[in-house]
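In what follows, a single structure is set out as structure tokens and then discussed.
All protein chains but one are shown at their positions in the complex.
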Amino acid sequence: MMIVMKEGASADEIAHVVERVESVGCTAHISEGELLTVIGAIGEREDRVADLGLEGTPGVDQVVPIMKPYKLASRQFKDGADSVLEIGGRKVGGTNFALMAGPCTVENRDQMLDSADAVAAAGATMLRGGAYKPRTSPYSFQGLGREGLRLLDEARERTGLPIVTELLDLRDIDDVVEVADVIQIGARNMQNYALLSEAGKSGKAVLLKRGLSATIEELLMASEYILKEGNENVMLCERGIRTYETAYRFTLDLLAVPALKEQTHLPVIIDPSHAPGRRDWVESMSLAAAAAGADGIIIEVHNEPEKAICDAAQQVPTTEFQQLTDKLETITSVVGKTISRG
Amino acid sequence: MMIVMKEGASADEIAHVVERVESVGCTAHISEGELLTVIGAIGEREDRVADLGLEGTPGVDQVVPIMKPYKLASRQFKDGADSVLEIGGRKVGGTNFALMAGPCTVENRDQMLDSADAVAAAGATMLRGGAYKPRTSPYSFQGLGREGLRLLDEARERTGLPIVTELLDLRDIDDVVEVADVIQIGARNMQNYALLSEAGKSGKAVLLKRGLSATIEELLMASEYILKEGNENVMLCERGIRTYETAYRFTLDLLAVPALKEQTHLPVIIDPSHAPGRRDWVESMSLAAAAAGADGIIIEVHNEPEKAICDAAQQVPTTEFQQLTDKLETITSVVGKTISRG
Amino acid sequence: MMIVMKEGASADEIAHVVERVESVGCTAHISEGELLTVIGAIGEREDRVADLGLEGTPGVDQVVPIMKPYKLASRQFKDGADSVLEIGGRKVGGTNFALMAGPCTVENRDQMLDSADAVAAAGATMLRGGAYKPRTSPYSFQGLGREGLRLLDEARERTGLPIVTELLDLRDIDDVVEVADVIQIGARNMQNYALLSEAGKSGKAVLLKRGLSATIEELLMASEYILKEGNENVMLCERGIRTYETAYRFTLDLLAVPALKEQTHLPVIIDPSHAPGRRDWVESMSLAAAAAGADGIIIEVHNEPEKAICDAAQQVPTTEFQQLTDKLETITSVVGKTISRG
Partner (left out) sequence: MMIVMKEGASADEIAHVVERVESVGCTAHISEGELLTVIGAIGEREDRVADLGLEGTPGVDQVVPIMKPYKLASRQFKDGADSVLEIGGRKVGGTNFALMAGPCTVENRDQMLDSADAVAAAGATMLRGGAYKPRTSPYSFQGLGREGLRLLDEARERTGLPIVTELLDLRDIDDVVEVADVIQIGARNMQNYALLSEAGKSGKAVLLKRGLSATIEELLMASEYILKEGNENVMLCERGIRTYETAYRFTLDLLAVPALKEQTHLPVIIDPSHAPGRRDWVESMSLAAAAAGADGIIIEVHNEPEKAICDAAQQVPTTEFQQLTDKLETITSVVGKTISRG
């Protein structure tokens, strides 16, 4: 923590800050500049200095954190290497590009299996589908629940593809764990700490979506809640952030890819479907994600988009998925990656 | 829903949209302008048209929702009147200004009771204090839990003030309900639907905080999850939203006060503490909230701010609370309200 | 500037950074923490270190500015005192609350003079009105130009109120200077540096509006362009910033009031009209601005709002202006200010 004093801060004000820093067992290094003084408290106990709440204290101009607040998620923790996860026989991370695809929601057996077949035929890495759906309105369809999980299980049996599916409510965790290869934690739940801890304990791989106004650092801190339970199989997912622009649902933040990869060893996945919210812009964002160096995408495809119950506008028809896969093949090769297959 | 067709949309494209609207049992009204056509589907089943996902359909320029998606929270639902809640003998809403105050976190008996005494002496409406704390870092203090609830109970006995305290995890609901007069749902949990429903079922009053990038409409939709359980005692709380500005923790959005009060009958409370994040700016925001027409504020005060464990910088010393209350008294009177007391 | 090195940065990387800091004539102070090293270069030449562009340099984690980049605008420059401007016999700043009011646009003689009379009768401090209008669309009405300036001049003659009017285009500066007591620089032009410098040289007082996504610091830097021309009569104006919320045109950022007043000696004015964009929410924001401690407001009022050419929805009828003034009188007194009159 660097505590920057105001120009003209008095000796007493400086002494008071030093005293408070030392009161929590930290050493205060004083740097006197021509015009102002900076008090440094660098070390593992930076959080204690943060807890002092020195912002707004007389004579203090600003309090600047220096240490990263996350540990297990940091790239240093793996000595600079990338984590390569192994999920149902598929690799994610490093030079492997994970292509996860499937419908937004499990709707019925035909829809799920037809979509699954097309996804498998195009050579995807995993199959996605939601049995529990977080909905802004309590009056909207909330997912098939257990029946949806059963259909996902059948789709895996049939295609061999590992399953990615969302966990919304702690009370469903046993049911979800029985079927999921990857537990998805949605953007709205990124800071639902009870859910994060339990997903961590489940031992299943976790795909953690960035909250729609979460910073890079907050996403990493949220992953720390999972990692600290001893679960190393965590993927981070950017899915669009909230900005002032209303021409699309969310602004897809692809700069998060290089920024995250500098800070963390965890794989970084992009969801190219929710930000555009309409299928004709999804290919553009999928290719851009691959070119930006993402470790994979999770994309919504549907055998009959016009009949989709949920987020219909953004479901890409399975008939167009093969062509997208071909383009991704070329682009991932430019950035040194290959689509991961079983 | 109004579906605005592009200039030059073909007759076939228009017919296709009409057909899809009618396929879900809605009537499509066609308005042909000089340059483009608008297809209206106004009615209670607007959500069905929304589910069609017509965005990006050939010929469609934009899809504009017309109906409010919330029902029970809407001002019309109460025929234009304000809801006046009755909580532990205190009124909230209408001409009543609720002054809720207390420390961020329950830390120990002396701190809690001293703070409670000062809050009561200044004539506050309710007492706040957190026993469970949502923390960005898994390594931070997470609250005293049950012991904290016990101390809140004691503070109520002693002062007679109703208690506002946060519920974080469904598994703690029975403990919280035993002590709380008002269950607080924090900003991070605004769209934790399981938590909202259970808080609704608890029968306790609920203070629902706006998520840090939630729209006015999303806040109202979240309240709908509580209201639909038959619980009418809901207060909405603006506590600062996330913007690009880094000079403060959050941007306090006081325009939400008149905007919410136009749309809903529910009381609107302002949290003036978290956005500034430092105590010397809290009075300014408290007075502004009252002048803007808020139905109350929930403010963090502490008997010894420098020793506070959590959010220390923003705790207002109890010694300054009486003076703030006096100023609030004058300002609320200008806007036709009175501080609510037992 | 503090240059924070990554954990594990090599000795060579550290030496390279030190060398570069010294290459621009600055002294590098090295603080070695347990886990990482911070290199400080504190001093007046911080800008030179900034220009080195050390972000992304091998081993560098972050580069944190320490010094404020503005000088003349800083509170220290006036030894902590508030500037009190004197404009046409009216004081602005300190304990004086400036109430500036008038129509968005000068439309015709009757409208301007009727509005001016009502503003004067209610005891406002200054009269506002736009002769040149910045319009998003090239097809919209762009203002009466010189004829508008002439009518403003007549309104001043008649009421004695100083005139606030916007300068948009350098080529109009002589005309505007002839009439204006205060030159308004609009939000879109906050970083139009040529305009700022020339307004500075004009010797007239300047009301500088915050750009709609400008930070507090950028607003202060923009004022520095005016101040450095020797013009001390600058007022800063918050008028709503752009956020994700669509329920209003802009989000009025009242926290900017205490935040600016901590950093600068310049008066801080609030425009309560543009953020709501509708007249029934303007009173709420006007009162909130006064309660927050602003040094004044600049509000749009009109004798016949329904006939207004520009921003009609947000013009407050002059018939309601007296009542608003009365409420402001009480609220400003709570925060130790008085409406400034000639």
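Residue numbering begins at 1 within each chain, and the chains themselves are lettered A, B and C in the order written.
Following the convention adopted for this analysis, a contact is a pair of C-beta atoms (placed from the backbone, for glycine too) under 8 Å apart; a residue touches a chain by one contact, two chains touch by 3 or more.
None of these values were measured; they are calculated from a predicted model.
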*Which one touches the absent chain: C:E178, C:D280 or C:D326?*
C:D280
*Looking at the whole complex, which of A:A275, A:A308 or A:I339 touches the chain that is not displayed?*
A:A275
*Which of A:L144, A:L287, A:V316 or A:I339 contacts the chain that the document leaves out*: A:L287
*Please identify, in ascending order, the residues of chain B that touch the omitted chain?*
2, 4, 6-8, 29, 31, 33-36, 38, 40, 42-44, 64, 66-68, 74, 76, 80, 213, 242-244, 246
*Given the full complex, what residues of chain C touch the hidden partner chain?*
20, 47, 51-57, 69, 134-141, 168-171, 188-189, 191-194, 197, 212-213, 218, 221, 224-225, 228, 242, 277-281, 305-306, 308-315
_Where the unshown chain meets chain A, residue by residue_ = 213, 215-217, 241, 243-248, 251-259, 275-276, 280-281, 284-285, 287-293, 327, 330-331, 334-335
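What we mean here is this: only the chains that are shown with their structure count from here on.
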*Could you please state the distance in Å, as a whole number, between where the Cα atoms of chain B are centred and where those of chain C are centred?*
31
*asked:* Need the CA-centroid distance for the pair chain A / chain B, whole Å please.
replied: 26
_Using the touch definition from the top, which residues of chain B touch two or more other chains?_
213, 280-281
